[in-house]
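A single protein chain has been removed from this complex, and every other one stays in its place.
The first chain written gets the first letter, and so on, giving A, B, C, D and E; residue counts start at 1 in each chain.
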Amino acid sequence: MIRPNVETFIGCESSFEEASVVLYGAPFDSTTSFRPGARFGPSAMRHESFGLETYSPYQDRDLMDIRVFDSGDLELCFGSSEMALLDIEKRAKEILKADKLPLLLGGEHLVTLGAVRAVFEKYPDLHIIHFDAHADLRDDYLGARLSHACVLRRCHDLLGDNRIHQFCIRSGEREEFQFARSHTDFHPFAFDGLKETVRELKEIKAPVYFTIDLDCLDPSAFPGTGTPEAGGVSFLALLDAIRTVSQTNIVGADVNELAPMLDVSGVSTATACKVLRELLLAITE
Amino acid sequence: MIRPNVETFIGCESSFEEASVVLYGAPFDSTTSFRPGARFGPSAMRHESFGLETYSPYQDRDLMDIRVFDSGDLELCFGSSEMALLDIEKRAKEILKADKLPLLLGGEHLVTLGAVRAVFEKYPDLHIIHFDAHADLRDDYLGARLSHACVLRRCHDLLGDNRIHQFCIRSGEREEFQFARSHTDFHPFAFDGLKETVRELKEIKAPVYFTIDLDCLDPSAFPGTGTPEAGGVSFLALLDAIRTVSQTNIVGADVNELAPMLDVSGVSTATACKVLRELLLAITE
Amino acid sequence: MIRPNVETFIGCESSFEEASVVLYGAPFDSTTSFRPGARFGPSAMRHESFGLETYSPYQDRDLMDIRVFDSGDLELCFGSSEMALLDIEKRAKEILKADKLPLLLGGEHLVTLGAVRAVFEKYPDLHIIHFDAHADLRDDYLGARLSHACVLRRCHDLLGDNRIHQFCIRSGEREEFQFARSHTDFHPFAFDGLKETVRELKEIKAPVYFTIDLDCLDPSAFPGTGTPEAGGVSFLALLDAIRTVSQTNIVGADVNELAPMLDVSGVSTATACKVLRELLLAITE
Amino acid sequence: MIRPNVETFIGCESSFEEASVVLYGAPFDSTTSFRPGARFGPSAMRHESFGLETYSPYQDRDLMDIRVFDSGDLELCFGSSEMALLDIEKRAKEILKADKLPLLLGGEHLVTLGAVRAVFEKYPDLHIIHFDAHADLRDDYLGARLSHACVLRRCHDLLGDNRIHQFCIRSGEREEFQFARSHTDFHPFAFDGLKETVRELKEIKAPVYFTIDLDCLDPSAFPGTGTPEAGGVSFLALLDAIRTVSQTNIVGADVNELAPMLDVSGVSTATACKVLRELLLAITE
Amino acid sequence: MIRPNVETFIGCESSFEEASVVLYGAPFDSTTSFRPGARFGPSAMRHESFGLETYSPYQDRDLMDIRVFDSGDLELCFGSSEMALLDIEKRAKEILKADKLPLLLGGEHLVTLGAVRAVFEKYPDLHIIHFDAHADLRDDYLGARLSHACVLRRCHDLLGDNRIHQFCIRSGEREEFQFARSHTDFHPFAFDGLKETVRELKEIKAPVYFTIDLDCLDPSAFPGTGTPEAGGVSFLALLDAIRTVSQTNIVGADVNELAPMLDVSGVSTATACKVLRELLLAITE
Partner (left out) sequence: MIRPNVETFIGCESSFEEASVVLYGAPFDSTTSFRPGARFGPSAMRHESFGLETYSPYQDRDLMDIRVFDSGDLELCFGSSEMALLDIEKRAKEILKADKLPLLLGGEHLVTLGAVRAVFEKYPDLHIIHFDAHADLRDDYLGARLSHACVLRRCHDLLGDNRIHQFCIRSGEREEFQFARSHTDFHPFAFDGLKETVRELKEIKAPVYFTIDLDCLDPSAFPGTGTPEAGGVSFLALLDAIRTVSQTNIVGADVNELAPMLDVSGVSTATACKVLRELLLAITE
């Protein structure tokens, strides 16, 4: 019997029904202000994942042991942020309704807003843990309030003060840094303070949305992204941080901002795949 | 006296007041559905133009002999097509009001709509001559009516039947080709019929907006574009066609869809510069 | 209902049962002697095909009107040509047994041998029409008789004299050209003589295997291949030749030697997709 | 009012009169012996700087708070090192005469010599702090004494022993290392000893020319340079060292050896921009 | 007198007779399962080595002081692993017979097996020190037992338990890690334990074959390889480890898995050259 060509992230071959985690891709980058191409991130990760092993020697766990369903990429409207966000939110809600964890593959960082809207509806006491080089806290960007540069500000509109926990931030306007110091749990440059934040979130049993902008990594480790920022964290530091965060009650997550057109050596895509593998293994433990 | 760094397309150093043609760039590609990057087209052309001579041996004319002002790139909002189009339209109107010819550098092809709106307001009997690989006649694209794939359809909404003259078209949905055969002056694949079209437009003294999607060129001559389509015209054929069109009463024009990120050898940018030089020399004759 | 991520060549979404043509990919390039990477050809074509329209204005036909099933890529053993060829042959036989036309996507040109073995078993009076820059008629290459440089010679071992019709050949050892002049129907450089060859094959109602090495195209049109050879045919000439060949009784076919790693602008992959679309539409007419 | 296209490094929009620092670019690489292209460094930095924020969270300072004038690139003669150096020297003198700090953007490292000649004329007790992977202390290179490989040796001809302070050096001929140990304040491999050197220079209130060859960075952080040398310093170490050096009396500076043609991911250009921003903010404190 | 063009790795210009070390290249990558191109590694290293100094400031030694002969690349059969391995083994034996140390430049890692067979014949008590990101301990890969993914397993077939010392390993199937823990001296992730291993090998005066898969380096330092694995060691750590290993009795060695087609910035080739220089200087001390 000859079968059609099903392409999933490696080892994510569970059925929807059996799965505890559902991958969904948001190939969108219309508001990217510098170098576009993050739209191709999720399909590149799926495609190049066959160069990755399913086994993690870091966690001594294997993707073959867990149950993940890959629902592929949404077909999103380019040029209308609101329409794209609605489609993302709708898919996230379907997944949540089936009591599975939605794991979004971006795309530019704005896509997070669609997912957060859905998760926040289900978990009004939601916290967000945010790894990123950029604060993403502008109120608008050249007039647009739905922009990758504003996405955490829009999340703040929903969640309010002290519910967003930011790490690795090393770029933004002065106003964003000032806003962060007043309104978010702000940890610039690296992961200092992460363990304490996680301890507190565990204590209050907070539901957590975990968003990883891959440009939190140093450009030496992850050059393939639209706005690289020197001075980031190493892969091993990120890996350690992911395992720390996974001790909280994660109810939604995303990995975003891989731009394969800028990843000429393929190293960034391979690293993104490895981050996703480790994230999947950590949150299903 | 040390001067600041003014960067113009080579030879376009006239003042605004003296100029008969004004260049303006629209670094926008948010609705691009396949491979983005046309936003960088106008700045790349300006930047790489210093590898080009100002003299054209084809026309025995020199950019130093004519008067062109380069107003640089507009600062456009990514993620909102309507806001971007309004800014383009506004700039075109300013130029038209000063009785100069607005020459737009794209950007994706949707930017043409902003310019056409401005030119059509001044010249209600406007015709459009359109060189392109793609018909761009969809009524909507994944729900968006303001999309590069719909731009000539939106122009048709303004101008009505038989006022759009299309050449080189070799890609589209069946419905677009059917629409074209009923509603536009349609010449697929190459420049067959161009001379007759031009003769007729000269007879009726029609004002003409001339839009060149550089992907009308064969990908061998112009690989650096988002959606290359094999089977296009040669550079020399395009050059000849530009000189033919320049016999009409051109009141506005654009050159678009160079995507420098895809132009790894630099050949496409160099060719785009040469097309622009020849266009400037032809329309000012 | 959320579905898994099925990825096919655009418009090839028929079920196996309904299909008249079945695509199968052979991601193999182990014997490539110069620059490898053709292994990634079939998946790149599938992946990038979404930048292509399903409608052909050249033939006024649409992939949506025909029935093609895409069975994805075989999982082939690298480093053993014989094992890889057996797997290809096996898949071709399955398709032939179901009375469907097997259309192979390479991979390096050696993969053709697996398909030809299967087709030849069913059609002992088989002819081969071969478009290629290279004669591929060596008896061995550095000791290996199963090499891309020998593949038509191995086909000749099966079919014998005057059953292989070669076009566009412009590279090889002197001995290969001498062999060709004695043993094949040999048309160097271009498509001269193709119409007559096709007329004769139609007269004798010969079953035809049609193998297209995409490097028959000029490198200007198709740079993304392991061994580019200046002086090839244009895309439009190839398109015309495909439609001519499609008048014969084609019982198997392949398209090979796209090397996406060398296709930095993406133009070659886009062109390969367009060749495949036109081939599918022509052979199902 | 439509203005012409002025392009400066981001945030460097002061007038010449008001500025305390003046940027000038030297797009020259004619003596580069390995891989050329540093000529495009200054324009690439200017062009890509719009992807950078003007605010530095490291120093809590903003380019909008200081006064820098960007005079663009000199038009230098390729093929004659002496003519190019004279033009650089002339520009540096103009800037020094107006009592502003000349900050040169290279170009290959030889351009430093033009600037040092001008600064040395004004400050005969000049010291040089030199960050580089390469010693650049050859007496000649294939017969040329004006070569990037000789530039610090030529500076030594002017300044004499113990006035050149070298850091990060990890490549050179044995003779260069021997010369360095006898004639310069030599700190191979990293920044060991920098604090003490700076303390001594502060004590004697020495005027300092600060030259940063960006290849002092490890190639993982800065691949886009002609002669990458594994084993360099990290971005954060460089940032720290820049702030240390800025405690001295800096009277001239340069940043050189970015080769954008080799920076396919754009990471090196982005990093060079960030180095320049931090340097500007540090020296104007 | 005009001489022909002899191209060697820089400074390796000794005659065969005088040499104590002989370089030989194995341009083979037919079993590479992910991204091929390692075949071009040895010639790229030779070609780009002229950008490297012959002097090492790390060891204060110079290639001009030692005697190395570069015998160029073998002409290997693509598509037949066994034939290629025989040719490699034959060349290694010739070199060993002349009492010189064979230093192989790969190519994919499978080439090591040819060299180890030759060295093992001469030194039956051979140990292997193995630096690699991948365990390479599969018993077969898609049916092939001669595969890059199996090469250390094949070496284990020869040498047996506890004679293979593995470092930096961070990727493999669970079964490979289990095999390693039972059958090899296994040090995952980094160089922990290397000093002790070396001390023991010195004590027993074991002859050592030293194989360096360059992907042991972190992808930030070495992106140009077929299967990059985040989380590797730094260049300086590798340099230190090489000097440690060189205290043992090294009787054969190789450096492999540079894939120049993936090394768009040239940094990986430059780093591979530097690794080879340091290795040559260390083992001849």
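Following the convention adopted for this analysis, contacts are C-beta pairs under 8 Å (C-beta built on N, C-alpha and C of every residue); 3 or more make two chains touch, one makes a residue touch a chain.
Everything numeric here is computed off the predicted structure, so don't read it as measured data.
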item: Displayed chains contacting the withheld chain; value: B, C, D, E
item: Option touching the unshown chain, where B:Thr211, B:Thr248 or B:Thr271 are the choices; value: B:Thr271
item: Among C:Glu108, C:Glu229, C:Asp254 or C:Glu278, residue touching the chain not depicted; value: C:Glu229
item: Of E:Ile95, E:Leu110 or E:Ala180, the residue in touch with the unshown chain; value: E:Ile95
item: Among C:Phe16, C:Tyr123 or C:Phe177, residue touching the chain not depicted; value: C:Phe177
item: Interface with the unshown chain - residue positions in subunit C; value: 34-35, 169-174, 177, 188-189, 218-221, 223-224, 227-231, 262-265
item: Missing-partner contacts on subunit E, residue numbers; value: 2-8, 16, 22, 43, 46-47, 69-73, 91, 94-95
item: Residues from subunit B at the interface with the omitted partner, ascending; value: 50-51, 53, 55, 57-58, 60, 62, 218, 220-221, 235-236, 239, 264-267, 270-271, 274
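Keep in mind that, in the parts below, only the chains that are shown with their structure count from here on.
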item: Most central chain, Cα average position; value: A
item: From subunit D, the most remote chain by mean C-alpha position; value: C
item: Averaged-CA centre spacing for the pair subunit E and subunit C, given as whole angstrom; value: 38
item: Separation of subunit B from subunit E, taking each centre as the mean of its C-alpha atoms, in whole Å; value: 55
item: Sites on subunit E at which at least two other chains make contact; value: 35, 218, 220-221, 264-265
item: Interchain contacts (touch definition) - all pairs; value: A-B, A-C, A-D, A-E, B-C, B-D, C-E, D-E
